[in-house]
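For this depiction, one protein chain was excluded, whereas all remaining protein chains were kept in their positions.
For chain A:
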């Protein structure tokens, strides 16, 4: 299984090469990969359905207990099939849609990498693996939304999608870590087989909230829904694949995956039902505002995602059946509709449905496909969408809590969804023929194949749900979601019952809304001022605030003056260490003075050097005084028999003086720029640091909690490290890793100094070099 995933990333890397070799057929060649994976998953399906989940494990970081393990059960099988089958269609479709595009290779890289990541996400068993693939889908989604990188809107939308989903990803990470701590295992299948009940655990509430925020951002639940319509800036194959059929369902997948372990509590039912129902209605309501066909579909996707969340919240056996059926139905018809939207955009040159009309005669096949898919969206028999909607309404009627609210919201969304379906199916194809920017023709076969087969699938599965083991697959998926054994058997006819009556009423009302769509839209325009204050405004305000805050703190802390950096660093040091010394330890200030005369002289010289360095009015004098201090310290090292330290100190001191002299010659003459107040402040900071270091030494001296490791080092220096010079043995053997790190630090510092000296600004050159790192570039935040 890991081989299959690895292949995906290898293929992504190889796609520029494939594009060069196969030219315009590269999409078709690459589509073989997901098709092959789909066939492979289908071949595994019987054993998963009959014998239960399959587990494959591969040690990744054995010393940390992290393994790259994969789990294939009914739920991941269903998702895996959606990803691979729709992925095949999308790749074929993209070959037609982006035919001749200069950057098609880049598109293939991101799309195939996404495919592999998404597959990894739904197949992951380890929580680590799950999280890594989750983030990979966010990143590839960012690259795909921003595919048209010359368009500022596309860049802005891509960034927005990335920020929202990655912020959610951080919450998810916190949630997964809490889950791992609470359950004591990092493996999903082990967690599912655990004895104890996670719902009783003390960490349940924080864990659930973190996980839910992660899932809600990914799956565009209210109030994080705003990024999804903006993500429609992506090329249509991406919208069809990522933003309707697969990636946005990753959050739903996670919720479904965790439902058996975490679901069913009052908190879970309350949050999921209410957020799901709100999202459902918000999506359906906002959809009919728009005339852009992709936005219409995007909001109706939000409605569907809300429905799925709500069903997981309701949690009854009916709701589980409805969940898996609705999931399958939605992926099929929405994938098809998005691809049709791309065809319309491609052929007419506009995305506005009000600008199209009478296309039925010119594009008969497209019209037929749209009709079938839209009927499934509307939930009209005999399509799969009808079964999904019936089950959803039945589940809503059987909800344990918030029943009146859920039923009302479900009814309203059904009405509005029917209106949306009618707009998409009827508006562009019937009525008066309108002139469009381009002369429309029937789309090429490569673009019709995918949506055609998906629409056909909606029809066939609706007519005969038992065909090709459909029931068995859905049963297996529903069992994985509910955690109990159950049997799913779909049928078109449920008898005359309440859901059917609601369906019929909503069908009529929905058609009415469609008939008066223009009027409804102009009425809704009055609501625009309120809409502008929605969650998206909150997001923009927050992001602008972050930028303003960063600018402010950069101006305050990183203003380019050496004295400020030093002052800030020292103040922080004094505050943190001083606080911990005074609160946690009481330094022993009593000590016996047992000093020799020569020691007094050395220390006295040191003190004299320090005092002269501060009061000297000549730079050279100050440098020399600092040098005197350094040499006195070297003397102290030698007196206390540390010759290595002494030599090092001497050499470092010599070189420091040389470097300082070289630098000081470049500075202007000594002058006094600070006010008296500033000098007092600096004096206080310096004196505090001196006191702090003194206290630190006294504290370190008086604490003797552990046995010193120097004995060990002295004893083992010769037998283990074959060296008599313990200092050197420590540097190159005991602590060689530290030294290696320090070498890198030294190298980086040297390269930094060299680069800064070499790359000095040229006075009459462009101003960007002069401004360097100064934060004066004030650009308003545009996303």
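Heads up, the rule we're going with is that a residue touches a chain if its C-beta (ideal position, glycine included) is under 8 Å from a C-beta of that chain, and two chains touch if they have at least 3 such contacts; residues count from 1.
Following the convention adopted for this analysis, contacts and distances are computed from a predicted model.
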"Cytochrome c oxidase subunit 3", "Glutamyl-tRNA(Gln) amidotransferase subunit A", "Anti sigma-E protein RseA, N-terminal domain" or "Multisubunit sodium/proton antiporter, MrpB subunit" - which is the UniProt name of the missing chain: "Multisubunit sodium/proton antiporter, MrpB subunit"
Per the touch definition above, residue among A:663, A:680, A:693 or A:714 touching the missing chain: A:663
Absent chain, residues of chain A that touch it: 643-644, 647-648, 651-652, 654-655, 658-659, 662-663, 665-666, 721-725, 727-729, 731-733, 736-737, 739-740, 743-744, 746-747, 749-751, 753-754, 757-758, 760
